[in-house]
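I'd like to ask some things about the structure below.
A protein chain is absent from this complex, but the other protein chains hold their places.
Per-chain residue numbering starts at 1, and chain names A and B are given in the order in which the chains are listed.
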Amino acid sequence: MSITQLCLLSFGLLLQVLPVQAKLTSESPSQYGTITHSQNGAVLNVLFDNNSTEINIYDNKIQSDLYDLVTQLQNDTTVKVLVFRSANPDFFLAHGELTAREGTPNFALDDPRNEVANAWRLFYNITELPMASIAVVDGRARGAGNEFVMSCDMRFATKSSMFGQPEVGLGFNPGAGATQYLPRLIGRGRALEYLLTGLDVTGEKAEQLGWVNRAFVEASEMEEFVGDLARRIALFPNLAIANIKALVSNASRPSLEDLAEEGRRYLGAASAEEAQGLINKTLELTNDESRGWFELNVGDHLPKLYN
Amino acid sequence: MSITQLCLLSFGLLLQVLPVQAKLTSESPSQYGTITHSQNGAVLNVLFDNNSTEINIYDNKIQSDLYDLVTQLQNDTTVKVLVFRSANPDFFLAHGELTAREGTPNFALDDPRNEVANAWRLFYNITELPMASIAVVDGRARGAGNEFVMSCDMRFATKSSMFGQPEVGLGFNPGAGATQYLPRLIGRGRALEYLLTGLDVTGEKAEQLGWVNRAFVEASEMEEFVGDLARRIALFPNLAIANIKALVSNASRPSLEDLAEEGRRYLGAASAEEAQGLINKTLELTNDESRGWFELNVGDHLPKLYN
Partner (left out) sequence: MSITQLCLLSFGLLLQVLPVQAKLTSESPSQYGTITHSQNGAVLNVLFDNNSTEINIYDNKIQSDLYDLVTQLQNDTTVKVLVFRSANPDFFLAHGELTAREGTPNFALDDPRNEVANAWRLFYNITELPMASIAVVDGRARGAGNEFVMSCDMRFATKSSMFGQPEVGLGFNPGAGATQYLPRLIGRGRALEYLLTGLDVTGEKAEQLGWVNRAFVEASEMEEFVGDLARRIALFPNLAIANIKALVSNASRPSLEDLAEEGRRYLGAASAEEAQGLINKTLELTNDESRGWFELNVGDHLPKLYN
């Protein structure tokens, strides 16, 4: 029996009811203005631009805006490919916020928009979206920034970009999935090396390790590659894309339980006295998480927290 | 206590009763004539030669012949190493059939010889065989052809060979294990890249990614390497080979449940109207799955289904 013959048997089983749906437009800006997007055919280009910070910090504003976008996309059928980029040339997403800045909304711990407590859950929701997700990274993606990147289906980077999980240096473990996603990408030994040292890895090395799909010398070269890739996937039927994502996730995605356990340990450890002292020292050295020598090269400077 | 001492305690536990068994011979050709094999010591060399097709299509004939061989091997103790090769220099195994050709047997959905419904199960049976299995790939292995290759214990390829899972372009997901085996070999991000684009990968790149064990410039160089490898393993005791396979499978093989779920989604999606239209377009562009520009470079040409 061939597939064509099978059709006669089972065609009625799987009638796809595609709801009529308006395109997502950038005319409805995100609530906190940290995310803009524009749809080009079935490709939605999303831009992170938390410009109330110098380093594109992943805070409650951006988590809230991303939460709204992801929620909207859960039932969307007009978008087949999500492409995430950053408006900040040096910081794709710096990392989660260490202290609440003035003007940042204060969400309760059980609010899905609370970045400290629930980034892991929101990133997991991205893996459950029916469309393909791609992170296009130039600059730095550390902590929650790198965890966002690892939760995307695919990751491309310039060779000079930088990834890292510096949490260990501040006295706590990552909390948005790094201990679960990274060993699945680069193996237990190398994951422990980067997670226990907090060292940065360049995009070039990240490609060799399997941390990112591919790395490119020039951002323009990466854009050409990703543009072709996104337009190609956007040709293909929604059902094929959604099925492949769901099945690959069955085979290779962290479990919600393990992610939740990481989140619990993160909240506990980050609240301990030793970590609080290290956080305060970091705020001092970074001039309250401003752009500067420390944020530009966190991996190199972590030991300075112990001087 | 050393192993020698242990022997005194437990030697009686594991007496290996090896049934006297005739060698498999190629004198009993497979029912549909798509598979020939010859045994050289404990190495069984198997040749795929579905020569009623120009591109060595994986259809019900070859599935039936392979099913018979695998069933025969389940209780065989004369064979320690299986080496699979193709008689077609350009197509190791092109892919599963898209439409039933005249003369192809029509098996019911629940018949293990039905390729469309049960290739994933037959390939899983290969992972359960007590002997080592090796795929030696020159030419193209796509769809079910690549899924067969990934189900073997080891895979070697020429650098110019081509692998791919083009299903997404036809509107459905792979159905014989690709979404389960590929992320385990090359990681979630890269598996999604190849499964969502349907792009071909060369043997050279496949070696870098871990998709194949090793890639060689010349087929002759590959044959020399694999010949040495097979003869070496063939020296070793059956029990050691079978135990190692079973234990590594415990650690790293997809589950039957996940493979079955992929199979269900495949049958559903391939039967949907959108996929059926794309299948018909493919039959047109390939001149009913004949050798030609489309089958030679499926990855390049998939977007033409949408012109």
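The working rule: contacts are C-beta pairs under 8 Å (C-beta built on N, C-alpha and C of every residue); 3 or more make two chains touch, one makes a residue touch a chain.
None of these values were measured; they are calculated from a predicted model.
Contact with the omitted chain, checked across A:Leu82, A:Leu98 or A:Ala119, is made by A:Leu98.
When the omitted chain is restored, the residue from B:Pro29, B:Pro237 or B:Gly292 that touches it is B:Pro237. For the options A:Thr127, A:Thr179 or A:Thr286, the residue in contact with the chain missing from this view is A:Thr179.
On the side of subunit A, touch with the chain left out of the figure occurs at residues 60, 96-100, 104, 106-109, 114, 116-117, 167-174, 179-180, 182-184, 186-193, 195-199, 254, 258, 261-262, 265-276, 278-280, 302-303, 306.
One chain of the complex is left out; on subunit B, the residues touching it are 1-7, 9-11, 13-16, 132, 152-155, 184-186, 210, 212-213, 229, 232-233, 235-237, 239-241, 243-253.
By definition in this document, only the chains that are shown with their structure count from here on.
Each chain gets one centre point, the mean of its Cα atoms, and the points for subunit A and subunit B are 35 Å apart.
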